[in-house]
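This report concerns only the one structure given below.
All protein chains but one are shown at their positions in the complex.
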Amino acid sequence: MTHLVYPGALHTRFHHALGAMHLMSLAINLLRSKGHTITDGEEEAAILAILLHDIGHGPFSHALEHSLVTGIKHEDISAKLMRDLNVHFEGRLTHAIEIFNGTYPKKFLHQLISGQLDLDRMDYLNRDSFFTGVSEGVISFDRIIKMFNVYDDDLVIEEKGIYSIEKFLIARRLMYWQVYLHKTVIAGEMILVKLLERAKELSATGADLFASPSLNYFLKNDINEANFFSQHENLEHFTNLDDQDIYAAVKVWTKHPDKILSTLCKMLTSRNLYKVEMGNEMANLNRVTFLQDAAVNLLEIKPEEARYFVFTDSIQNRAYNAGVGNIKILMKNNDIVDIAKASDLSNLESLQKTVEKYILCYPRGI
Amino acid sequence: MTHLVYPGALHTRFHHALGAMHLMSLAINLLRSKGHTITDGEEEAAILAILLHDIGHGPFSHALEHSLVTGIKHEDISAKLMRDLNVHFEGRLTHAIEIFNGTYPKKFLHQLISGQLDLDRMDYLNRDSFFTGVSEGVISFDRIIKMFNVYDDDLVIEEKGIYSIEKFLIARRLMYWQVYLHKTVIAGEMILVKLLERAKELSATGADLFASPSLNYFLKNDINEANFFSQHENLEHFTNLDDQDIYAAVKVWTKHPDKILSTLCKMLTSRNLYKVEMGNEMANLNRVTFLQDAAVNLLEIKPEEARYFVFTDSIQNRAYNAGVGNIKILMKNNDIVDIAKASDLSNLESLQKTVEKYILCYPRGI
Amino acid sequence: MTHLVYPGALHTRFHHALGAMHLMSLAINLLRSKGHTITDGEEEAAILAILLHDIGHGPFSHALEHSLVTGIKHEDISAKLMRDLNVHFEGRLTHAIEIFNGTYPKKFLHQLISGQLDLDRMDYLNRDSFFTGVSEGVISFDRIIKMFNVYDDDLVIEEKGIYSIEKFLIARRLMYWQVYLHKTVIAGEMILVKLLERAKELSATGADLFASPSLNYFLKNDINEANFFSQHENLEHFTNLDDQDIYAAVKVWTKHPDKILSTLCKMLTSRNLYKVEMGNEMANLNRVTFLQDAAVNLLEIKPEEARYFVFTDSIQNRAYNAGVGNIKILMKNNDIVDIAKASDLSNLESLQKTVEKYILCYPRGI
Partner (left out) sequence: MTHLVYPGALHTRFHHALGAMHLMSLAINLLRSKGHTITDGEEEAAILAILLHDIGHGPFSHALEHSLVTGIKHEDISAKLMRDLNVHFEGRLTHAIEIFNGTYPKKFLHQLISGQLDLDRMDYLNRDSFFTGVSEGVISFDRIIKMFNVYDDDLVIEEKGIYSIEKFLIARRLMYWQVYLHKTVIAGEMILVKLLERAKELSATGADLFASPSLNYFLKNDINEANFFSQHENLEHFTNLDDQDIYAAVKVWTKHPDKILSTLCKMLTSRNLYKVEMGNEMANLNRVTFLQDAAVNLLEIKPEEARYFVFTDSIQNRAYNAGVGNIKILMKNNDIVDIAKASDLSNLESLQKTVEKYILCYPRGI
């Protein structure tokens, strides 16, 4: 939903997967040039692992996970899809899967894919900066990769790279607040959550809803963590679903007879989004009640329907956690020191705490 | 379809309209600073005119114009939509429409929107360069705009800007061949044309096809230049249609019982596109026949169905025409000279000729 | 001396003055657009003040201040030159001087030139990033300027700009360590200090030294804070002196009969610089003595001459001080809050402490 704020941000997971794959090639060449052995087979495996690391994400992953499907972890879906591909390719992905899962002996290969300083983050920070135009997120990925080394099977950063790492951690923090957790982005996501919830409820009551077959499948069936992997068609429909199924349906639903659904859909398509208030404390209950009453009047809906338009939530789960610890610095004297110790920005560790924010959403015009 | 070659090229007409609007602001400020009077009303009108100049384009305009709807000019649709908006806004767009149509007295305002060196082209060249990464298309739009002037109600370029104009004309030529007429882009567009043609034929025979209501409308009805503007719902469905209706349907049609349709849709979704040969002469007929026979065997289809998979076409209509003439240079001695004369790149005029290319498409694997 | 590490960094104070002047224009336009009155005269004065703010710097200012001239503050020279220009231009710079000195009523104009977030810093950070290629220093100066506002005659930043300010403070810190205080840059500066010291000593003993007339003047005369402004020719020679006088002389001095001088000059011209050790504590005295003995042997010099080649120093004076406090944030509710409080990067204030580093220099090859 970032494109609601930064119109250029229409880039996709496909770009990201290609970019991360490219960074993996660079990193492997660099590590080889420093004398670390990485076989051709390991190179292929590492590249495949990062190419596929996000394959289990559905469209609008966070929004969908709170509405259409519930409690299914995208990592589990990625793992399942990789296993299926491994069958198809007759075992060729075995090492890739081990690297992805962290069970392959050279554990630094896993750290390149998933860790405090992995190529995944390095790609998306730069990519998101490019497509949003928010220069705060630009990082020197090429310089950071040049500072990579391996020590005791751990991915480490050479001392000269400390300032680039500081910059990376700060850039990530800034992108969270300026882009990923921008109020308008959250408003767009919340409205999508609410309209999909409503669509699913209507579907449960037998209402007729335009939907592609795969979207229809998730509207009609309750798919959750327990039953997701038990039926093959679940996975087939899930992988078949993309943003276009959702958007094409939302456009049609703007004319649906159900007032809640059509109102929410029109709010999204005409960019008349919720107003979002964000703070360090939960919203005052009286204020919520007041806003719900106002929404009932404004939209001419029933009191029990106000919860689609006025509600609170918290965003701690997705909140920023730089995880400063665990980035190991290889000092010139060959000691290994945690970045939080090595940096004379003494309290870099403050980046580590989880920031929890509370949000309150309500319609504009109240 | 450019994203099939340059994955980052997912930018939209919306971005382009905003960008062109921004350039219009710059140009108007510049012309005012050179002493030309442009009232606030004229500024608003010029900005509205360029904001709306492309509003009549449908999704995949070229592809659609050759399949779903026929013979309707996007300029006419733009004009109609602007008239409707003018009614809605009670006459506020009257001057904008005059500028768009070229009937407003200060004709240089129209030339800023539509001419050999308009802000439309200046925006899309730079935008397409940015999102494709093809640096050949980067132009110094800010420098060109700084060289703008008005002479005898004509938009002219000051002499110092000649080299920037040369660069602009060459950049445009290079973008045509490296991006807009790239074989893979053409292959993607042709496959979309063919599958929409097939869908429409099937629809005419009463076949059941998944489609959003607006897409369904154009599949079921024959809409052409003659009847388009006679019924209001034509325009409503047309504006409602976007890429997502098409892509969502194409994904579903990959499983349609009609072999032609499902094969074409699978070719597009799995990026198994036509092979395209491009040349200065029409393809040899024997070769076409040979390829059609081969396609019949390969795909196990009937001979009369081969035309969906093996065919020729020409792309002269959309070919590159720099229209070098008509760019007027204001010399230091106040003479007005055509760029083709002013540039000592003596044969810049060679850019003027229309280049016609013939294409031959056929399935890979023959 | 930055070009010894980053060869592209040959940019000059002249560029910086032009750039800061440009930013001043942007800032003034922005503040006017937010309703603050800045007269045309004030605009001219502010632009002149920032154009001239660094005019009192000599070549290699820090190096020179520790060798050729002693104890003269460049701010005082700037002020004197501005007063002289004001006489020449018959009072036209009066307001510019007041703004520069901070005595003009609208004190935010002074803050734009000299403060925790002035246009001076904004220009040099970006300029130095561009010419060194160290991307860590890139800041969104245009975005920061858009967040400028004035409250109670104080330059303040609107709340939305907090993250850009954090980025700015961090960028400045990173540029200090990666560029301004890079060991090789320090080595180059120290060698210049030592060779100018030696040249001055030789000159005092009547030795013949190639030098342009202005350089000769400072070699032959003891100019210090007390007598600098008492004789007009001091200032004339000072402003006449530039890097080229120094470099041209250094090249000639490589062949001077004095071994100390010629050795130091050859070290600089052939880039055989001191080795520099940097630490949080002063170097161990035994180590210094050991290195001096080694230098005496290596270079075949007298013990009392070793101090030109082996010495310690501290760089606290020029060390990094972000001065986080004093950047005032204008919250959405119109409160004014210090950035150190407004930022939830709770210990941003840690940036505030002065970092003192001790250096130890000695010749390579010991």
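For this structure, a couple of remarks:
We just call them A, B and C in the order they show up, numbering each chain from 1.
In this section, a residue touches a chain if its C-beta (ideal position, glycine included) is under 8 Å from a C-beta of that chain, and two chains touch if they have at least 3 such contacts.
What you are looking at is a predicted structure, and each value in this text was computed from that prediction instead of being measured.
The hidden chain, counted over the whole complex, makes contact with B, C. Across C:Gln244, C:Asn297, C:Ser314 or C:Thr354, the residue that sits in touch with the chain not pictured is C:Gln244. When the omitted chain is restored, the residue from C:Leu18, C:Ala226 or C:Met282 that touches it is C:Leu18.
When the missing chain is restored to the complex, the residue among B:Glu166, B:Glu197 or B:Asp313 that touches it is B:Glu166. Of the listed residues B:Ala79, B:Val337 or B:Val355, the one in contact with the hidden chain in the full complex is B:Val355. Chain C residues in contact with the hidden partner, per the touch definition given at the top, are 7-8, 10-12, 14-15, 18, 131, 210, 212-213, 240, 242-245, 247-248, 251-252.
One chain is missing from the display, and on chain B it is touched by residues 135-136, 138-140, 143, 163-164, 166-167, 170-171, 173-174, 177-178, 344-347, 350-351, 355.
Keep in mind that, in the parts below, only the chains that are shown with their structure count from here on.
Contact topology of the protein chains: linear, an open path with no closing contact.
Here the chain at the heart of the shown protein, by mean C-alpha position, is A. In this assembly, the C-alpha centroid of chain A lies 44 Å from the C-alpha centroid of chain C. In whole angstrom, the spacing between the mean C-alpha positions of chain A and chain B is 34.
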